[in-house]
Every structure is written in structure tokens, then in C-alpha cells.
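One protein chain omitted, others in place.
And then chain A:
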Amino acid sequence: MKKHTVAVIVNDQPGVLQRVSGLFGRRGFNIESITVGASEEVGLSRMVIVSTGDDHTLEQIIKQLYKLIDVIKVIDLSANAMVSRELALIKVNAEPSARPEVLGVVDTFRASVVDIATNTLMVQVVGDTEKIDAMIELLKPYGIREVSRTGVTALNRGNVSKL
């Protein structure tokens, strides 16, 4: 089972997310993460979907996506060098005594503190999924109150423009 990252350029129509996610659900394709936002062109959105499956599944995912009328382009990002990033906000317990240790973790990960309260810190971390997983793992001993992750967004490296 491999992890695949695909970008799906879609018409910015009501219901388009439902069409895409519904397709994954109906055909038994896994969605590990899905993000949607504006693309470089007005009227088009870019979805980035991380899925797991063998190569046959990936081929079917791409072909089935192309059958949707609102899908303009599907790009298998993981077939080439790509930059993938996820943002997480982590609210972690940080009594004054524990704070220096927590800040040490934050520094090491080049994350930043975006809110401080009497007993907690909110940490913002950007990176690939593994980095965020690692950070959460390291903060766990201090007591994590809440985590919010955006899911992966990604682009291929280099000069190639895909649309």
C-alpha cells in the first residue's frame, strides 16, 4: 500500500467537493486527507487528496475523477518531486515551570507560538505530515489539549506548470 498525493483542479461549483468525496466513498477509495482552496485561476479550485492504495487503485482514482464533468485536470503529484505542507495548531499544557522545555521543542521544529495563556501555549507548525506527527509525539508528554490540522496541500517542484 503506497501513499499517493493527487491534485484535482475543479470548477468552483456548489457541490463539487461532494462529487469528489462521494466518488471516493462510493468506489471504496481511501481519503487520508483532503484540502480545497482557490487555485491560480478564478473559477477553478485546487483540491489536494492524499490516498493510500496500490498502483491499480491510483490509476482508477485518476480515471474515475476524470469522468466528473467538473474535474478539469488530475495531477499525480507524488509521481514527481513535490513539496507538500500541512499546518497544525496544537494547544499544549504549559505550566510556567514546563514552558522552557516546550519552547525548546518549538524552536527545534522551527514552529512558532501564536498564543499564550496562563497554563497553555498554542503552537503553529508547518511541514510535511511526518514532521507534524513527530512534533505532536514530542508534545504529548506535556498534555495536548486540542489539535487542529489542515490536511496536506502540495505542488510539484520546478518550472512545470500543469494547467
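Odds and ends about this structure:
Note that in this section a residue touches a chain if its C-beta (ideal position, glycine included) is under 8 Å from a C-beta of that chain, and two chains touch if they have at least 3 such contacts; residues count from 1.
Following the convention adopted for this analysis, contacts and distances are computed from a predicted model.
Protein name for the hidden chain, per its UniProt entry and selected from "Quinol oxidase subunit 2", "Acetolactate synthase", "Fumarate reductase iron-sulfur subunit" or "Electron transfer flavoprotein subunit beta": "Acetolactate synthase". Only one residue from A:I34, A:I72 or A:A98 touches the chain missing from this view: A:I72.
Contact between chain A and the unshown chain involves residues 11, 14-15, 18-19, 22-23, 26, 56, 59-60, 63-64, 66-73.
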